[in-house]
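Omission of a single protein chain aside, the complex is shown with its protein chains in their original locations.
Lettered A, B, C, D and E in written order, each chain numbered from 1.
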Amino acid sequence: MAEKKWIPRWFYQLASPRWCYQITGKLLPWFMGTTLLLLLGGTVWALLFAPADYQQGNSFRIIYLHVPAAILAQSAYMLMAVAGAVGLIWKMKVADMVLKSAAPIGASMAVLALLTGAIWGKPTWGSWWVWDARLTSMLILFFLYLGVMALNSAIENESTAAQASAVLALVGLVNIPIIKYSVEWWNTLHQPATFTLTEKPAMPVEMWLPLLVMVIGFYCFFAVSLMQRLRNEIIWRERRTGWVRELLNKQ
Amino acid sequence: MSEQLLTVHKLFCERDDRVLFDQLSFTLEAGEIVQIEGQNGSGKTTLLRILSGLSRHYEGDILWRGEPVEEVREQFCRDLLYFGHQAGVKAVLTPEENLRWYAALSPAIDASTIPGALEQVGLKGYEDVPCHSLSAGQNRRVSLARLYLSHAPLWILDEPFTAIDKRGVAAKEQLLLQHAQRGGSVILTTHHELGIKGPVRKINLDQLAGTSTWR
Amino acid sequence: MSEQLLTVHKLFCERDDRVLFDQLSFTLEAGEIVQIEGQNGSGKTTLLRILSGLSRHYEGDILWRGEPVEEVREQFCRDLLYFGHQAGVKAVLTPEENLRWYAALSPAIDASTIPGALEQVGLKGYEDVPCHSLSAGQNRRVSLARLYLSHAPLWILDEPFTAIDKRGVAAKEQLLLQHAQRGGSVILTTHHELGIKGPVRKINLDQLAGTSTWR
Amino acid sequence: MEMKTNSGQQGIGCLFVATCRRECLLSFRRKSDLVNPLIFFLMVATLFPLGVSPDPGFLAQLAPGVVWVAALLATLLSMDALFRSDYEDGSLEQLLLSPQPLFIVVLAKVVTHWMMTGLALTLMAPLLGMMLFLPAEGVPGLMLSLLLGTPTLSLVGAIGAALTVGLKKGGVLISLLVLPLYIPVLIFGSSAVQAAVTGLPLGGYLALLGALLALALVLAPLAISAALRISISS
Amino acid sequence: MEMKTNSGQQGIGCLFVATCRRECLLSFRRKSDLVNPLIFFLMVATLFPLGVSPDPGFLAQLAPGVVWVAALLATLLSMDALFRSDYEDGSLEQLLLSPQPLFIVVLAKVVTHWMMTGLALTLMAPLLGMMLFLPAEGVPGLMLSLLLGTPTLSLVGAIGAALTVGLKKGGVLISLLVLPLYIPVLIFGSSAVQAAVTGLPLGGYLALLGALLALALVLAPLAISAALRISISS
């Protein structure tokens, strides 16, 4: 194998499940702490201190769950697809495991976004569900997650399962912008984005600051959950190697 | 002529929790016939699928004419004839149509030799019968006709004699011997006692397993 | 004891335009082993499917213990063990689950003997592995375990030794012999040379064909 | 030869239970099989608003028909697999050669199939109704009509599956055979829901669906058994 | 060993044609395969008036969506068989071991599949439109959109088929994998028909469908080939 000089060292280290297991073991407590801090603080802020919306009243507080969940659901898919590509191209085992671990978290975030959105829709739009662009594309994203998970669980052999779901995740990734735009042209009713790179948020600071806290908290939560699942996956897939045996014996 | 065709170096494979073979190394030279032996479940099919490139679940190196098989995949496929547990015969097509498509897949095969090959395997008169109304053995024979068509030097055959009657087996053994004498080489598995009058090297997988739970 | 179990009288069958057998008559007595011989495509499978009642495309009479088999179908099924080209093994179930369902189908089988039967066919340790991760021969063995479970007097076996290794074949031949000695009888086809130390009657279908185009 | 004969009534009950157990196992072994008809159902319900119009008022009018057509297609789609794998791996031959009555096994297979598709669809129908803006009054009618109608779909579909199992590719042919027989169920079922939505009495439709079910329950197992014997003896 | 090498460009063209010929033969050999997607298409169109409402005005509004949904489901239904029989009888292994480029064979298979389903559906669409009272102005739009959209459906569906071919029962899983990917085609397709009916310009939608097709045509064969290799190596 020709050594590719331009790829940094940590990339190769990442490829080693053992290194990955150890480093995540060190990072996990820190992330856990940050997550709890941010989420608890953010929730208190959101529920108690953030001002009510002048139109929607207190139902507006749902945004502090809804938007982070929606954002995370999309990011998790992206991560999953990238991991899939890395796994396919460099045959990196850890990437396969990341893909498998990220899917259920992303799917649960999609569910949370859908549920909170539906609950929010009842007081605001008067019905639990409307066929709006954002909602529809979130629903489809959820289906994509389900597809990846179903394929992953339907294939017995682990590395085959990982490769197959990587292909599916990549195909889905190509399709996500297409879905997004098609659905948006088809029908739009939903709020436009709050955070954009080019414009200042339209919300007052007291409103979007807690939102920012929650979003970061959700990302940290994602990291924690992902690392936990990843570590399980590593132990399972490497269960026959010496270092896992040692690890098991030590405990 | 003893050109080294296939070199297998420290091959390792495990399925579920069982090591099927470990440190398996051998070379296949032109003109050789190698029989892979082993009990049911000892990993013969797995080995042949790995050698042919269908399965990637292994560790170790496989070289084709001295080069890693991954890198010369196309040339390797050109030089290979693989015959698996499943015969690859379409039930609604006739024997002739089946072989015709097979000829299109392998550019080296001349389609005009198909009727001759069918006659060789005893299917003359059945050229136009859809394969689902052929017997089990006749279906296998359709696929075995590929042996008569092929110019590939390496034949990998997984239990080619299944369901074939005694006369058919003798003819096929004769063919393998001819192929070896022309400088081709064969890797095969079979539970038959081979009646080939010539040197057949045997590789026994039962002894190669690592921590097998098979008794 | 020479009770007449199965009586076949002037059986005639044709597929497409070929007569497979004509005027085929024989009787099977308790304790007998009959091997149906013939080239590929001579009609062995067809005959066995007719005898077992799966196929109705025949003319002639088949009697079971002296009565037309159509009329005593249920009793006949109770007395029959049929093993076809397809093993009847569900790929997603484990060997044990497969056999358990088979036991439910045949009221005479005692489900508690299943682990023993699996051990007999060399599948101990594989009870919990889904059959799709077993090798070809192991899959056949799952189905062959039925031979160890069954109390049926008549066994109809179509190439039971396909994909089974030599040790397995020897064990199965032993089992057939035992079955015959206990008063059961066996009709089987195989392209193996049978190594049974006992009287095996052979019926050759090649000579029975009418206007065959098979050469 | 010794021969235990613990058959009779008890043996038959055992066989029914054993077959149900096996079919459930087959489905549970690959979890995806279990949820898939549901997801298909959900997706058809998603496609409609996307393809036709997202307007709630319009969709509400469509809803009874769409839910029923989706249930019908979901059943139809899953029908082909009912006997095919048994045919291909030789289990069906063993089944036909069993001394036990064939229709028991067949009935057990159909019942399990129904529990995995029809019953599950019935339980999911309220969610679908919501997605399609079906008025809340329609939901009990929808569920009742599905509960009475889907078993008939499974039973009738199984006849088609049994008839086509010997063919090399029955996947689409089965829909050709079965859809005409499904039409009465579709009509009564969707009418029942429409009646429920508009507040009319729906007892008549439900009675009709029940009668169809009773008829299918009596006749279908026999027809299926006969069809299987014919298919296998080709 | 002697070795003829008449490969290269000409060999590839030969292979494409030979594969198309074989696939056509496979379909024609059992004539039912050929007409089945069409009949399915027809039946979905029949079920709708029965299940929903026979009112012409209402149906006309439904028509674009229903035709498109029917086309989508008909394609989906026939998709699973694309590689399955090749997998089961071992032809797929031979295919993967051929020295010829895999994507040629794959493309040939998909093209033939499309001709048997998508193209046939397109040609039948006017009849369907008539049955659902689609205004005559909508018909050219319907046919054009189907002509541009159905190949994409076949190509994308083939990815799903390739991914699930190694599974014991992929029949329903494939719909789960593929339907989300079908949605843009459905939206653009039915919007194009709706635009045609209302007299709006539909060039934009058709351009989008064309762009999707181009994208699928470039990427899908690669994805399919990769998926096949993965599925077979399990």
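Brief remarks follow.
One rule holds for everything that comes next: contacts are C-beta pairs under 8 Å (C-beta built on N, C-alpha and C of every residue); 3 or more make two chains touch, one makes a residue touch a chain.
Methods note: contacts and distances are computed from a predicted model.
You can't see one chain of this complex, but its UniProt record names it "Heme exporter protein D", from the set "Sugar ABC transporter permease", "Oligopeptide transport ATP-binding protein AppF", "Hydrogenase maturation carbamoyl dehydratase HypE" or "Heme exporter protein D". Interface note for the absent chain: among A:74, A:116 or A:152, the touching residue is A:116. If you put the missing chain back, the residues of subunit A touching it would be 39, 43, 47-52, 57-59, 61-62, 65-66, 69, 104-105, 108-109, 111-112, 115-116, 119-120, 122-123, 221, 224-225, 228-229, 231-232, 235-236, 239, 244-245, 248-249, 251.
Here is the rule we go by: only the chains that are shown with their structure count from here on.
Counting C-beta pairs in contact across B-E and across A-B gives the higher total for B-E. Look at where the CA atoms of subunit A average out and do the same for subunit B: the two points lie 47 Å apart. Averaged Cα coordinates give subunit A a centre that lies 33 Å from the centre of subunit E.
In this assembly, the C-alpha centroid of subunit D lies 27 Å from the C-alpha centroid of subunit E. Taken residue by residue, subunit B touches two or more other chains at 57, 85, 91-92, whereas all remaining positions touch fewer. Chain contacts: subunit A has residues 140, 143, 146, 150-151, 154, 156-157, 186 touching two or more partner chains.
Remark: subunit D residues 1-7, 11, 14-15, 18-19, 22, 25-26, 29-30, 85, 88-91, 93-100, 105, 232-233 touch subunit C in the complex. Against subunit A, in their complex, subunit D makes its touches with residues 30-32, 35-36, 39, 43, 46, 49-50, 54, 56, 59, 130-131, 133.
Contact residues on subunit D toward subunit E in their complex (touch as defined above): 30, 32-33, 36-37, 39-40, 43-44, 47-48, 50-53, 58, 61-62, 64-66, 68-69, 72-73, 77-78, 80-81, 85, 88, 167-169, 171-173, 175-176, 179, 183, 186-187, 190.
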